[in-house]
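Some notes on the structure that comes next.
A protein chain is absent from this complex, but the other protein chains hold their places.
Then we have subunit A:
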Amino acid sequence: MTDLTKLTLADARKGLTGKSFSSIELTEAYLAAIEGANRKLNAYVAVTADHARQMANASDERRMAGVAGPLEGIPLGIKDLFGTKGFHTQAASHILDGFRPEYESTVTANLWRDGAVMLGKLNMDEFAMGSSNETSYYGPVVNPWRSEGSNAQLVPGGSSGGSAAAVSAWLCAGATATDTGGSIRQPAAFTGTVGIKPTYGRCSRWGIVAFASSLDQAGPIARTVEDAAIMLTSMAGFDAKDSTSANLAVPDFAAAVELGVRGLVIGIPREYRMDGMPDEIEALWTQGIAWLTAAGATVRDISLPHTKYALPAYYIVAPAEASSNLARYDGVKYGLRVAGKDITDMYELTRAKGFGAEVRRRLMIGTYVLSAGYYDAYYVQAQKVRTLIKRDFEDAFNAGVDAILTPATPSAAFGVGDEDMKADPVKMYLNDVFTVTVNMAGLPGIAVPAGKDHAGLPLGLQLIGKPFDEATLFAAGRVIERSAAMDFSPVKWW
């Protein structure tokens, strides 16, 4: 029998439907792969093997009884940010020590409703704050990719680094992820996988540990554009429990994958051609333009004048919202408690010990920009800039642009423990320079693997769409995937 873990989600689904193998066989294959790999890759922070087997057996029984959901029997990995009832949910933080929620997030509940199987919880940057998966309390995730001729460990990107690494290394058929400034798209680009951040409001945020509520969105990381479309169709949908959930029907995104780009207008924003952009990123972008043109799209130069202000505005808005959201971790209701001489002492000691350095740094920034006397200068100014960023996109779409093509990241994956980034937090933040605009404007964005750098590492292109037009991103993303026609499988060393 072929290695079941190497199948795409779509092919696994065909195999299950055709009874070539069962969900329990597929699940066992993934559990064995995780067993063999996780010590080296550190992608999972908790493997729920017994529960996975129960879910797989129940799925097989449903199928025997003639009832099969759209994800029936498909084994998935779940980012540690999603509340999973009775199972490890700690946002990869020490402060949520031992937390087992009494509820299930809406997105994961939707996946189980559709028949999927949970393999375990995936590593991530602590509270989704990071771009390299090095801020996790559980230690860094290692990218399954290595530079040609090198044994040096590379980061998988972040914050959904565990999700991206697990999908790339065949440790799940697909994974849930979340994206506040690029946390789905950047790790997807670093691992040769496909990741989509849908429009704000498309997936319910209910039951997902909150980071920055006006920016957070859940989405899938998968091996192909089609797999991502299948997963998002199940994950998305209106939820009365999330006040910002969009009450819109969810299309069958998989049906859009082969629609092509003939007649579409693709915008190329000149502001994304940054100073010092590596030649190979520039070349990749040019190649992407050529592919879309060859497939019948019209390409048009556009301007998004406030692009350079998106990242600084983000580093006010996101920490401000985080400082409010993370106020709940106080050693009283759940997780870690460090005893103190009085209640304030207990709060301060608990939070100093429970939060890692990056989270503390962002909470300090957020508290500062919201404090008396600075609120208008920082927070209100940033929210005004955000209005302008969104307006830039609206102007482009109103002028007839259907989607926008950009690089996904300024570089390929970098090394674990990069000294430059350790010394200067802003250097790490610059990883999100192409992705963060999309969160600020609430738009959908997809990262698709499109090429490799000089060291053989994957590089991605990003497509940005109109609100709730993920379908066009899947269609255009598929054109890039098909045109690249490259194998984005890492060479197994683990």
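Everything that follows uses one rule, which is that a contact is a pair of C-beta atoms (placed from the backbone, for glycine too) under 8 Å apart; a residue touches a chain by one contact, two chains touch by 3 or more; residues count from 1.
To be clear about the criterion, contacts and distances are computed from a predicted model.
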Original post:
Given the options "Aspartyl/glutamyl-tRNA(Asn/Gln) amidotransferase subunit C", "Sensor domain-containing phosphodiesterase", "ATP-binding protein" or "ABC transporter permease", which would UniProt use as the protein name of the unshown chain?
Top reply: "Aspartyl/glutamyl-tRNA(Asn/Gln) amidotransferase subunit C"
Original post:
Hey, which of A:Gly115, A:Gly130, A:Gly267 or A:Gly331 is the one touching the hidden chain?
Top reply: A:Gly331
Original post:
Given the contact definition stated above, which residue among A:Leu259, A:Met277 or A:Leu388 touches the chain not shown here?
Top reply: A:Leu388
Original post:
Which positions on subunit A touch the chain that was left off?
Top reply: 98-102, 199-201, 214-215, 240, 243-244, 246, 306, 308-309, 312-313, 315-316, 323, 327, 330-337, 339-340, 342-344, 346-349, 351-352, 355, 360-361, 363-368, 371, 374, 377-378, 380-388, 390, 424-426, 429, 440-442, 467
